[in-house]
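Of the protein chains in this complex, all but one are displayed in their positions.
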Amino acid sequence: MQEFLQQLVNGVSWGSIYALIALGYTMVYGVLQLINFAHGDVFMLGAFFGYYFSRWTKIAQEPTLIGFFATLFFAMAACALVGIIIERAAYKPLRARPRLTVLITAIGVSLLLENGGQLVFGADPKFFPSLIAESRLYESENLIISNLPVLILIVSIALMLLLRFIVMKTQIGKAMRATAFNREAASLMGINTNNVISFTFLLGSALAGAGGILVALTYPKIDPLMGLLPGLKAFVAAVLGGIGNIPGAVLGGMILGVSETMVAGYISSTLRDAIAFALLVVILLVKPTGLLGSRVGEKV
Amino acid sequence: MRKWVIFSLTLSLFSACAKKEDVIKIGEYGSLTGTTATFGISTKNGIDLATEELNAAGGLLGKKVQVVVEDDRSLAEEASSAVKKLVTQDKVVAVLGEVASSRSLAGAPICQENKIPMVTPSSTNPKVTEVGDYIFRVCFIDPFQGEAMAKFAFNNLKVKKAGILKDSKNDYSVGLAQYFAETFEALGGQIVAEESYFEGDQDFKAQLTSIKGKKPEAIFIPGYYTEVGLIARQARELGLNIPLLGGDGWDSPKLTEIATIKKPGDALKDCFFSNHYAADDPNPVIQDYIKKYQAKFGEVPDAMAVLGYDAANILYDAIKRAGSTEGVKIRDALAQTKDFPGVAGSTTIDSARNARKPLVVLKIGEGGKYEYTATVNP
Partner (left out) sequence: MKRLLVFIGLFVLTLLANRFLPEVIDSYYVHLLTLSCINIILAVSLNLINGTTGQFSLGHAGFMAVGGYSSATLTYYLGPKLILAFDFLPAVLAKNFVFLLALLGGGLSAAILGLLVGIPSLRLRGDYLAIVTLGMGEIVRVLILNVEKIGGARGFSGIPAYTSLFWIISLTALTIAAVTSLTNSSHGRAFLSVREDEIAAEAMGINTTYYKVTAFVVGAFFAGVAGCLFGHYLQLLHPNSFTFIKSFEIIIMIIVGGLGSIFGSVIAAVILTLLPEALRYLGPVKDWRMVIYSVALIVLMLTRPQGLFGAWQPDFRRWWPFKKPQPVS
């Protein structure tokens, strides 16, 4: 039982990370119907921005709680900026083009960030400084809960609640929902859809950046290719929950994180990466638009 | 259409600019980008340092040595293209590479077919040198290290029950684990748990939790430092406070950096691993090398850099002894390498074209410092 709880704690930890990244995917898809393959690499950039920032401001040498939040905030802001730049430079000119074209561009941006990262940051793994000292919250013979997984969960939930607030209770959030529903009608209603789209990228990228910092805290080895697989799995999580659906992304992320860890722990650790996809295939066969996705009737 | 004409013209301009200097061309292929880029770059650093020193001291047979480097993006098919290009287009006299056995296996047949000697600094799969008589390696093969660590664990540490956590993606790790298990059980010990992970994984808690449940007295983790650091941390986080053991894949300045909980390297305190050399060995060859590497690259060398350096030097020494750049003569000289004073130990190439050299066991002590513990001779 205790071992099960241990695996569960781990799974929820990863679930929160996948959820954070999946939110970005799902929001961008909602407004643009674009699978932004470069999103996983923004997650990687978040970790690296945090790495350089904390070392530059000497926070790494003297970690404090304020220092951690400063790093988190900086990484989120920097990633938000990167997100907007990518959107303006690579995706906006292709708004009127078929979806496949923008998809290829997204793949190109992803490759650029990965290979560029290897050249600029160096391909060797770097060690992310311990900004929050690890401590044991609960300790027994078979179950140890340290503060880091709890921190990840709390920060993720806080960010998700913040996102929900923005989307549901603010004007810009309403504009986002309108644009996602029907872009043309929204712009006819006087909404500056270009700005709304940029804002969506800003939010999504900021969340991915936060995910990067949280992962780097717990698994302090960072390298330019670290966003590849988590990005893909987060995308699977978003589709699992119903792409375009914000609560769906969170649900999908959690389900993915927990099932992955359980399979790795109880069946075979080397099958871990396949679980995400196997789960996806099974669920999509039963619910073709994802768990919380709505069945949009096709108009002839 | 016009774009392509301009493009091809520019391309031909570049190839025409190939200087026809009097140089000896050595080829090198490695993963400079892609998933194992860090190992390819370390190896390249070692080779660069060796070449620089050689050229500063007058070069080889009166000519300067030029190393033509090709990236294989950590992919086997690219390794094949890279070696094809080096051998047929650049007309190199010998090839250095690769780190990963699978990519060495992709490039070796091409070298063998064209009678170009190939020296791999760190591929450990026995099949690599079996490709042909032009293929050599300068690193340990797995049986030696695996056995040595098993004996150390059983005899010196008095461990009777051990667990193994191996990297299924690397021949090196799987081989070491296999020989460790065989020797350990032959000595009378018991392997109570065996789990695996993939190179590149970040999270090992699932496997460690499972191993913990079987109550071993030590865990053998014959992987690369990139994962071992994290594994050590997570093991300690889960309350696994038993000694961890490993092989030369641990050797890197980053290992103790990553394996830090409160103080540098404390996650790996009182752990042991086998290596080619000890950094506190007063042997001037070793100390000089560490100083030079640090001056050039700003950090202490890791195992790949050391092996790359030695591989290059052994090759250059062989060419010197052969007195010519003919493939056959270099091959014969390489096969006759005896007691070469490499940084990674006094190396002799045996009849199977593998390297025989002594191994040291190091302990990770206070502050992550390596302490010499024992030597094992072949």
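Note that the chains are named A and B in the order they appear, and that numbering of residues resets to 1 at the start of each chain.
Here is the rule we go by: a contact is a pair of C-beta atoms (placed from the backbone, for glycine too) under 8 Å apart; a residue touches a chain by one contact, two chains touch by 3 or more.
Here the structure is a predicted model, which is why all the values come from computation and not from measurement.
Across B:D71, B:D142, B:D248 or B:D266, the residue that sits in touch with the chain not pictured is B:D71.
Of B:G59, B:P109, B:G327 or B:P358, it is B:P109 that touches the chain left out of the display. Not every partner is drawn; the one left out touches chain A at residues 29, 33, 35, 90, 93-94, 97-98, 100-102, 104-105, 107-109, 111-112, 115-116, 119, 232, 235-236, 239, 243, 268, 270-271, 273-274, 276-278, 280-281, 284-285, 288-290, 298, 300.
Residue positions on chain B in contact with the hidden chain: 11, 14-15, 17, 32-33, 35, 69-71, 73-77, 80-82, 84-85, 88-89, 101-102, 105-106, 109, 125, 127, 168-171, 174, 198, in rising order.
Note that only the chains that are shown with their structure count from here on.
Within the complex formed with chain B, the chain A residues making contact are 3, 6-7, 10, 14, 115, 118, 122-125, 127, 130, 133-134, 139, 141-142, 144, 146, 215, 219-221, 223, 225-226, 229, 261, 264-265, 269-270, 272. Interface residues of chain B facing chain A in the complex, by the touch rule stated above, are 32-35, 37-38, 40-42, 168, 195-198, 200-207, 209-210, 212-213, 226, 229-230, 233, 237-239, 254, 257-258, 260-262.
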